[in-house]
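Shown here: the complex without one of its protein chains, the others still in place.
Up next is chain A:
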Amino acid sequence: MLLIDCPHCGPRDEIEFRYGGQAGIAYPDTPGELTDTEWAAYVFLRDNPKGWFRERWFHVHGCRTWFTVDRHTVTHEFRQSP
């Protein structure tokens, strides 16, 4: 069970959260001009690193804040975002 540091509520158990995947995926600025390949990349391609990963969590059973953390995908430790 991860102990996740919610920016509003402090450290809380993982079961209170929902995972949001990779952080920083912005909706395209010019959606009308995207090719199929670019759409596929936006919709389906996400980083899948073995190591540090910048990701989103949602405190669904708490304050309902979405926030971003850095977590290591092997050790599962969190660090302050650089």
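As a working rule, contacts are C-beta pairs under 8 Å (C-beta built on N, C-alpha and C of every residue); 3 or more make two chains touch, one makes a residue touch a chain; residues count from 1.
One rule holds for everything that comes next: contacts and distances are computed from a predicted model.
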| item | value |
| --- | --- |
| Per UniProt, the name of the complex member that is left out, chosen from "3-isopropylmalate dehydratase large subunit", "Fe-S cluster assembly protein SufD", "Sarcosine oxidase subunit beta" or "ABC-2 type transport system permease protein" | "Sarcosine oxidase subunit beta" |
| Hidden partner interface residues of chain A, rising order | 1-2, 14-15, 18-19, 21, 36-37, 39-41, 43-46, 48-50, 53, 55, 71, 73-76 |
